[in-house]
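A single structure is presented below for examination.
A single protein chain has been omitted from the complex, and every remaining protein chain is retained in its original position.
Labels for the chains are A, B, C and D, by order of writing; each one numbers its residues from 1.
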């Protein structure tokens, strides 16, 4: 029996790339299709004003989605972000109305966000209570606190033009909230892509025990992402307050679901470990663009929700088919 | 060197039991503490009428929570249940108003629920699209469809007293919705505890690929739980319609979160595989009891949300301490 | 102009008849005037309203009517529209001072007070213990609650307030618990359609029609039935269709370059057994 | 499969003589690519009744991939599978299992949240009416494990907490207990202690006597000589050699694995 030894041909880098980034490619394709479609259907859609508008509108969600990507990557979740936004938003209005200079108020608010996040992170990470329960309690508590602060009314922010500029101004033609969101996104991207901290987040989500065993400060890492989510929520609250010129306990209802939707649509897995910051940005913007496009197309409001849902489902489905094998169900997906 | 061989002492069955059922014991303790507390604080709380009332109020949530437990056990999620309830609720009212005999309408509605669930299950299981995305799209679509159906009218159900009895009547002194919920709970419990189907659900959530490898119809099982969730939502919708005596697109907002909260509070893990039907019942009832108790205690509605959140968090935390090691973060929790 | 004018109506939600009636009225007025109407449904999210207005500004609509969720928060968008030369009118929720051209609708605080006064005049006993089913997440309904509570006549006491969250089934549970918690209570005030519907379902399903009288806002078929059966005593009914129509007419006048009244009032009616017949046609 | 059926298959211990002639199963030109990585580049293999084939090769040679294709877990990109004379194409492990092909996976494929009995009977639950027959399963589970000499104190404990060897024993017991016609074992003894390894080797010899065709993937060369009749060597996704056990020796096999043998 003669035996011949041959080596395998080297793998194709392109195919490896496509299969590795299938999910981002998928949402990117979908995003571009949306842009092209709405661009073709309406005149204004692709105008600079409108696009900047979309980014400005999406800014608070984007900011929180960046932090939420980190939270979800650790296999956690933060359901309280919407309530945190409402609480800080109301508190900011009250603080500024009470005469506290707005730069001071901003610092205070970010501190409050960090504190809220820290408490939640402590329960999740050091006390081992499921993130879903901790932040669901948070969802209830902070919304209630916001109600209590405002008694259900909205509080106008007056005489703080510098503050309002944060929500309404432009810098070099770009809306300030959009700029802030872009900065946050870039920071989030770099952290997750190329820093030890980002690596720790992924490791904790992929295999918490393994992360702990190699000596990573796993508990600290897990709690820290909730702090980031708190700070991001506070920042989003400030952007909203500045944009609306008021603080209200009713701000940001259902916000958490929008944020999580953007993250998950972008390919970050709720099971942890699998993450994509670019995907998050694309997912979030896609939802914003669909909302904007449907308004521009004058779709009857009775159909908007149906159409939005169907577009998302069908598009994701077609993309999944396109980049086959993109998503797998189950945890034991390794064959 | 002399060597002596001795055997380990046999483990204690009680300790094994406690550590195995720590989470259920924990929520059970918490539930009992709530009962005692509210019983001590108010006269009416422990009256049969009030307790039956609570179960009746919780009935729609309980029914869906049973199915949701199965969904979550497969490591899935169904965010669309609230919208499904609204849709079927509206459709039921329209159907009955259109003169269809109510027993026929009931069968039709359960069929609609199964159909909706089947479509979602197909996307999740056979197309591999994350359940979160599929059912989030569903959340949007069915709520939109409910809006479209009702155009905002709340549609009264007339001349179907038998139907209304489902929501308002009593049988042997027990409210009919409570009875139905109890039956569903028992069925759910038995299925998960002692049937091959329940075993398949757990296996799919614990290790989907392993379930597939041992020849289980893993995809069919995963899609079937969405069908059950659809049927359960339809049943809940019927109970609500019968209680309210009308159908409206406004029904069951935020319902999904209440249902999921009950399930997770009961110890079923969002990561799949870990399940407790009794926990679900206790978790759901606990939330219902707190809501009821706070009103009976005349707590200002501005405080209700705060108090609810704090109670849940602190109690779960204390229980976790009590039955130490109950919850672990991370997937790699096996040492 | 070859293209017809386009007006936008930025709505709160579409889950209550109130809003859909408003949309219908606006649409009918638009059809009459030969203008185009686009409607946006914010699904209760305040900032979505601002986003929608910004989008409409970009698109260059000829006028915007808004039913604000957050009356202060909407102002930047209103100011932006004004800066872009687009007239804005406000419906229902009263906006703070600003560039909006008109305020259309009801004074919710006043109407709440009116209902309280009506109760004072028509009280059968000299004591009425009222439980309030509110919606803490609705600004307008908070105004109605406070308008009522602050102006309640002598002998009327508020024993408990619960939050129905503007969702029928939540309001139903809250109402049932309210009934259990306050055995001596003999009236319920529901501040909006879902709250009122929940209260009615609670009272009927517990068979408490005889000892509880219901007051509240917004007619529906069930409410009318309740009035007929006597346990629903009085309900504030607005004329949302007329509000919508007035808004579009006002916008059209403004687009013509003419002025409109700063306050266009669409009066409310307190509906009781005496005048309920006038409203039956709404639901046929 | 009904409970009764399961039962009969466990109970019967008939001594089918090893057949020769047509193989139980033949693989021809099996290819499998993952993304752009050629896991298998055309592999032929025959499995005869009552015979154990050793499948050896360097790490990543493709042994597990080939085994999984036989078990229906992977669908090959090319090539043919014949069961006897009949061409088959498994779309899922259920198809293979229906043809009485069982596999012990290298990763064990246990459900951590299910107890020991449950894992042993996974996909083969015994029932009494519509319900799981827990008692009967526990009784049989004890027997299944005893045959492998493994000690597991509590059969109702979740497998998550068990030691590596205990887990492996469960996977082996599961695959071996349901009378397969073809039994594939992917490194079944890697985590087992000495006595347990012996038990597995005995088990292999026992099932061979019953006419089962066994495929044994292993890196323990000495085991090959104890149970295998033929040994196939894989290298980088191909089968480079096949030897009858009595005609080869340890050194030749080692050389074949690393590629010194055929040059």
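Assume contacts are C-beta pairs under 8 Å (C-beta built on N, C-alpha and C of every residue); 3 or more make two chains touch, one makes a residue touch a chain.
All values derive from a computational prediction rather than experimental measurement.
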I'd like the shown chains that the missing chain touches, ordered by label.
A, B, D
In the whole complex, of D:197, D:214 or D:231, the residue touching the missing chain would be D:197
Which residue among A:66, A:129, A:149 or A:203 touches the omitted chain?
A:203
Take the complete complex as the reference. Which residues in subunit B touch the chain that isn't displayed?
1-9, 11-12, 15-16, 19, 332, 334-335
Which subunit D residues touch the hidden chain?
34, 37, 56-61, 64, 106-107, 150-153, 161-166, 169, 187, 190-197, 219-221, 254, 257-258
Considering the entire assembly, which residues of subunit A contact the chain that has been omitted?
8, 10-11, 16, 20, 190, 194-196, 199, 202-203, 205-207, 209-217, 273-275, 334
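The rule we apply is simple: only the chains that are shown with their structure count from here on.
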So what's the Cα centroid distance for subunit A and subunit B, whole Å?
28
What whole-number Å value describes the gap between the mean CA coordinates of subunit B and subunit C?
34
With centres defined as the mean C-alpha position, give me the subunit B-subunit D separation in Å.
41
In subunit D, what residues contact two or more other chains?
73, 109
Give me the residues of subunit C that touch two or more other chains.
14, 136
